[in-house]
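Below is one structure; the comments refer to it alone.
Omission of a single protein chain aside, the complex is shown with its protein chains in their original locations.
Entry: chain A
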Amino acid sequence: MSAPGLAGLTPSAPTASRLVLTGVEQRFRAKDGSTTHALGPLDLDVVDGSFLAVVGPSGCGKSTLLRLVAGFAQPTAGSVEVGGRVVDGPSPDRGVVFQQPNLYPWLSVAENVAFGLKMRHVPRAERRAIVAEHLELVGLADVASRRPYELSGGMQQRVQLARVLANRPSVVLMDEPFAALDAITRERLQDELLRIWRTHRTTVVFITHSVDEAVYLGTRVLVMSPRPGTIVADEPVTFSTSDQAGDAVRDDPAFIEQRRRISAHLRPARNQNPQNPQKESA
């Protein structure tokens, strides 16, 4: 399936989505008065069109990082800026694909994809065209009138992606979107995401606990330490910008080498079989 016209999806200005974090820290206060230092201090500058993959052990604050960029939470210290503007709340300009499928069961698949457009008062005819285009993009045009709970988990995640992309955000935030899927579906969705991203190069922040996924999809991989999460490694990656995919990438010695190197950064926290560090427990 070839990508249809995506002219509207290209970022309008070269710095529209530059993501800058300065001295960001997040602490949570528990009921007993104690505070948990969850994240930071963190400094980060992500240029437009990047695919930033963030890996780290469970509980390292990588989801917290994503929630700060989304505007669902405010940092205890420091600031988050997107396109030169301080993030002070959620915005349709920063779309979020959640870990668990969270489509609205009272709406059809097409109505779910149209949700953001409707909230933003996009005229009906235009809405219909954009929805059709994005359902086509994720290969789900034939289930437009079904209810979300009639779809598989993988299909629901594709609808979530379509729902976010239909809004034409300048940054797409993805919080372990494929973690709950089986291995085969996960790889298929990774390839689909890669195909879509290669076509329109929106900035993506992708949280994952899989080094393999991070190296396969990212243009840049961040490795985070256990709590409080800070950056312990920051490497550029080139596989997602090549025109290769699937086994051609995964069997590439350079891919295997980079995956091994990045896994090594995680090893003290992971305490797993050093022979095969990229294997994740499913």
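Just so we're on the same page, a contact is a pair of C-beta atoms (placed from the backbone, for glycine too) under 8 Å apart; a residue touches a chain by one contact, two chains touch by 3 or more; residues count from 1.
Quick note on the criterion: contacts and distances are computed from a predicted model.
Trainee: For the chain that's not shown, choose its UniProt protein name out of "RNA polymerase-associated protein RapA", "Taurine transport system permease protein", "NADH-quinone oxidoreductase subunit" or "Tetracyclin repressor-like C-terminal domain-containing protein".
Mentor: The UniProt record for the chain left out of view names it "Taurine transport system permease protein".
Trainee: Which listed residue (A:V82, A:V96, A:V109 or A:V237) would be found touching the missing chain in the intact complex?
Mentor: Going through A:V82, A:V96, A:V109 or A:V237 one by one, A:V96 is the residue touching the chain not shown.
Trainee: For the chain that's not shown, point to the residue among A:V55, A:A70 or A:V249 touching it.
Mentor: A:A70
Trainee: Where does chain A touch the missing chain, residue by residue?
Mentor: Those residues of chain A that touch the unshown chain are 70-72, 89-92, 94-96, 98, 100, 102, 104-106, 115-116, 118-120, 147, 149, 163-164, 167.
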